[in-house]
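After the C-alpha cells below, expect a handful of questions from me.
The complex is shown incomplete by one protein chain, all other protein chains being positioned as in the whole.
Each chain carries a letter (A, B and C) given by its place in the written order, and its residues are counted from 1.
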Amino acid sequence: MDFLTLLQLLDATIRLATPLLLACLAGLFSERAGIFDIGLEGKMLAAAFTAAAVASLTGSVWVGFLAGIFASLLLSALHGLASITFRGNQLISGVAINFLASGLTVLIAQSLFAQGGRTPSLSGDARFNPIQWPGALARMREIMQAGPFQQFYSELISGHTIIVYLAVLTVPASWWLLYRTRFGLRLRAVGENPAAVDTAGISVVGLRFAAVGICGVLCGIAGAYLSTGLQAGFVKDMTAGRGYIALAALIFAKWRPWYALYACLLFGFLQAIALRGDVIESVLGFRIQVQLLDVLPYILTVIILAGFVGKAIPPRAGGEPYVKER
Amino acid sequence: MQKMPQWADVVLIPLISLLLAAILSGLVILAIGEDPINALKIMVEGSMGSKYAWGYTLYYATNFIFTGLAVAVAFHARMFNIGGEGQATLGGLGVALCCLYLPWPHWSLALLGAIIASAAFGALWALIPAYLQAKRGSHIVITTIMFNFIAAALLNYMLVSVLKPAGSMEPATPKFPDTTHLPNFSEMLAPLGIEFSRGAPANVSFLVALVACVFVWALIWRTRLGYEIRAFGHSESAAKYAGISPTKIILVSMTISGALAGMMALNNVMGEAERLVLNATEGAGFIGIAVALMGRSHPFGILLAALLFGVLYQGGAILSQDTTIPVQLVLVIQALVILFTGALDNMVRVPLEKLFLAINKGRKTAPKAAE
Amino acid sequence: EPALIFDLGGKFDKSFNESAFNGATRWAEETGGTFAETELQSDAQREQALRRFAEAGNNPIVMAGFSFATPLAEVAGDYPDTKFVIIDMVVDAPNVRSVVFNEHEGSYLVGMMAAMASETGTVSFVGGMDIPLIRRFACGYAQGVLAANPDANVVANMTGTTPAAWNDPVKGSELTLAQISQGSDVVFAAAGGTGVGVLQTAADEGILSIGVDANQNYLHPGQVLTSMMKRVDNAVYEAMSAGEMVETGFNVMGVANGGVGYAVDEFNADLITEEMQAAVDAAAADITAGTLAVHDYMSDETCPALTF
C-alpha cells in the first residue's frame, strides 16, 4: 500500500467517522444523564431527511441544517416525554422512535417529492461543500503529482466539509463541558444518583431534558451531515445502522469524550477499509469477507461488553426512570 | 386495595393506547393529503375482505405470533430481547440447511425436522447474549442488537458465498425440494371440501404457531419453570432467596425465546418462499416487541395482537398498491403502537388509576353519607 | 390495465428502474392509459407483489430485474391467463415474455469512447452487485477500450455482493476516488443508484464519467462523456403497448435492434469528437452486420479482456 492510498483511507475514515462521532457524543450526553438512547439512529435519520428536504426546497444548506436539528430535537422531546415525564421504558421508547423516523421520513418524502421516498439530489449551496485550505490542492489528479507533505495537507487536512471540523471540535468541547463546568458536574451526577441531585435542590427533570436536548442537537448535526455533507440528498434508511455503531462506540469508549473520538475513528476506519477490499487484499495477500469487516464493530463491542477487554461500567442510574423514594 | 380492576389493566389500557395510535396515524394520513377513512376502508377490505386477503393476513400473523411469543417469554423473566430479528434470521438458516441437505420423504417429517432446526438455530443465537448477560453482566439489549447485525452479515455471507447455486445472480438458496413443501390453507382445506385461495401463503405453520401459544401459556402459568421465570422477572433478589438460579432462568428463558423467534422461519422461509433470501424476516422480529407489549405478554393477547398486526401489514401493503401512500405507513403505526402501549404507558395508566381511585372513594363514602 | 414492478433500487434510481418507469410513462402519455406500479421493500415481497397484481387482474405484469425469476417461475403457473414480462432474465413458461439485453455490445461502444477520451490511458469501471450480468458489462467495456487503444489499462471494481450494492452512493464515490488515484480519467458506472455517487465524484474531481441504462448525461452537463443506453424503457413500452396480447417467449435486444446504444445530446456534444463518433458508429455497424462479435461473459463466464 502506498502513501497516497493510506492517505485516501484515512481521509475516508475521517469522513465516515464524523457522523459516528457526533452521534456517539450525543449518546454520551444522554446516557451520562441517565437516559439510555437507542433512538440515535431514528433521530439521525429524521435529521438527515429534514435537512435534505428543506435544503432542497430553500436551496440553502444552512436552513436545512437548522431544520434537521429541529427535527431531531422533536424526537428528543418525545423521548424525554416518554422516559422522563412519564417514566416509561427508555429502551422501548428508543425502539419506537427508530420505527417512527424510518416510516415518517419515507412517508413525508414521498408526499413532498414523489420520488420513492428520497429527496432530489442536492447541489451547489444546498449541500455542504468541501473547504479548501489555503494552498491545498483540491483534485486527486493534482494531489497525485505533489510531494508527500502536500499530499498529506491536501488530502487529509484540507478538503472536508465544515461539519467534519465542527465534529472534531465537539470532542474537547464536550470534555470541557462535562468535567470543567457546573452543568457538567450536575449532568454526570444525575446519571449516577438522581436523588442526590434532587435533594441538592436541582431539578432532575430539567437536567435530563437538557441532556436529551444536547443529544438531539448533536444527532441532528450528524444526520444533516449524512444527507447534505457525506451524500447529496436523502435516501430511505440512509443511516444504515450508524446509530447503533455509535452506541457501540459509546460502550467502547466507556462513556468518555476522548475515548469516543478514538472509538469512532476506529469504527470509521473499519468502514473505510470495508469499502476498499482491493487494498486489504494487496496488503494482506488474501481476501477478507466484507461481511466480516462490516460487523467487526459489533463483534468488538460484544467482546468489550463481555468484559474480556476492560470492563465498561455504564452510569449507575442509567435506564431507570427517577422515582422519588425514601 | 387494588388500584385498578384487572380488566382495566388488561383490556382498557391497550384499547385506549391503540385508539391514540390510530388517531395519530389518521392525522399523519391527513397530513400527507390522503383520506384516512378511505385508507382505513382499503386496509380493512384488503386484509379481511376475501379469502385471499385472509390468507395473507394470517400468514403475517403467524410470523408475529412467533416473534411476539419470543419477546413475551423473555419479558416474563424481565429481559428485553431485541434480538428476535437475528434469531429469526438464524432460524431461517436452520430451516434452509435442514430442507436442502437432508432427504425428507414427506412434508410432515420435514416440518418436524425444520421445527427442531429452526428452534435450535434461533436458540443458539439467543443463548450467546444470554450467557454473556448471566455470566459477564453484558446488557442483553445491547448484545442482542449487535447480534442482529451479526446475524444479517452471517446470512449475507452464507447466501453469497456458500448457499448460492453456481451461476445464480441472486443471493438466495436454491428452491427447497418439493417433499418439503408445506401445505397451504387451500391444500389443507381442500380435503374438507372448503375452497381457499390458492395463491395465499398462509400455511400449516399457522397451526404450529397456535400450538406454540398453548405451549407458552402452559409453560408460564402452569409449570414450575414458568413459575420460576415469573418470580425471577418480578424480583431477582427474591428469586435468589428462594433458590432460583438467575443463571439458569436467564439461559433457559432466552433459549426458549430464541427458539420461538427462530421458528418463525417455518412460516416465511419454509411455508412461503420455499428458499432462503436476504432479509427474509422483514422486520418481524421487531414487530414482536409491539405484539408482546400490546398482548400484555399473555399468549392469548399475543394472538389477538398478532392478528391485528397481520391486518395492519396486509392492509398496508394493499394500501400502498391502491393509493400513493407508501407502505412505510405501517411502520409509523407500528411505532405509535409501541410508543403508546410501551413507553407512554403511564400517560394512559396514571389518569386511569386516579379515575378508578376516585370512583372507589365515591363508592365507599356514599354509604357513610347515607348513615 | 398493465402493471409494473420495480426492483429494490426503487423507481427513481436515475438508472435501470427509472428507465422502466419512463417507458411506462411514455406509454401512458401516448395512449392515455393508466398502469399500476409498486416498489419493493425487500426480496421477500416479490412473490406477494406478483400475486397481488395477478389477483387484481392486471395484465400484462411487467417486472424489472433478474431477481424476479424464481418467484415468477412459482407464480406464473397459477395465473395462466395473465401475461408476465420479465426483464434481464429468462423464465421458461408459456405466459412469460423474457427480455434480455446485449449489454456487452453497448458497453463495448462506450468502452471505445472512453479509451479515446482518456488522456492517461487508464480508464475504470464501477459495477454494482458482483453478478455475471454486471461482469458482462465490464467485459464488454474492457473489450471496447482495448479495441480503441490496445495499450490502455482498465481498472474494474464491484460495489458489493448483495442488492444493497445497487444503492450505495458513498461507496461508489470512494471507489471512484481510488480509481482516480490509480490514474483513471474516465469511469463507467454500471451500478444503479450507486452510480449517482460515481458520477458526482467524477464531476467533483474533474474527470469524465459514463452513465448507464437511462441517459444520464444531464446529471453533470459537460462532464458525463456519454451513457450506455439500455432501452429498458423501450422494452416496457412495447410490452404495455401490446397489452394482453403481448408476445411471449424469448426476446433479445442488442445493438442491432436498438436495444442498447450510447447517448449523444446537447449535454455531451462538446465532448465527443468526430473521430470518436465515426469509430463508434463503424463498430456499431459491424456488430449489426455480425462481422464484429463482442464476447459475452455470460456465455462461458470468462472474459478475454479483463480478470475479475
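Here is the rule we go by: a residue touches a chain if its C-beta (ideal position, glycine included) is under 8 Å from a C-beta of that chain, and two chains touch if they have at least 3 such contacts.
Operating definition for what follows: contacts and distances are computed from a predicted model.
The chain that is not shown carries the UniProt protein name "Galactose/methyl galactoside import ATP-binding protein MglA", picked from "Metal-dependent hydrolase", "Cation:proton antiporter", "Galactose/methyl galactoside import ATP-binding protein MglA" or "Heme exporter protein D". Shown chains touched by the missing chain in the whole complex: A, B. Note that of A:Glu142, A:Asp198 or A:Glu320, the residue touching the chain absent from this view is A:Asp198. Residue A:Phe183 is the one among A:Trp62, A:Phe183 or A:Phe269 that touches the chain missing from this view. Considering the full assembly, B:Thr223 is the residue among B:Asn38, B:Ser108 or B:Thr223 that touches the omitted chain.
Listed for subunit B, the residues touching the missing chain in the whole complex are 1-3, 218, 222-224, 227-228, 230-231, 234-235, 237-238, 240-245, 357. Along subunit A, the points of touch with the absent chain fall at residues 179-186, 188-189, 192-193, 195-203, 316, 324-326.
Operating definition for what follows: only the chains that are shown with their structure count from here on.
If you sketch which chains touch which, every chain touches every other chain without exception. Summarising the inter-chain layout, the chain whose CA centre lies farthest from the centre of subunit A is C. Chains A-B form the pair joined by the most contacting C-beta pairs. Mean C-alpha position of subunit A lies 35 Å from that of subunit C. Chain geometry summary: the mean Cα position of subunit A and that of subunit B are 30 Å apart. Residues of subunit C found to touch two or more other chains are 161. In subunit B, the residues touching two or more other chains are 156, 160-161. On the side of subunit C, the complex with subunit A involves touching residues 10-12, 39, 157, 160-161, 167, 169-171, 174-175, 177-178, 180-181, 183, 185, 193, 196-197, 200, 205-207, 219. Note for the complex: subunit B touches subunit C at residues 52, 56, 156, 160-161, 167, 169-172, 175, 198-199, 201, 268, 272-275, 277-280, 282, 317-318, 320-321, 327. The touching residues of subunit B, counted against subunit A in their complex, run 28, 32-33, 80, 82, 132, 136-139, 141-143, 145-147, 149-150, 153-154, 156-157, 160-161, 286, 289, 293, 324-326, 328-336, 338-339, 342-347, 350.
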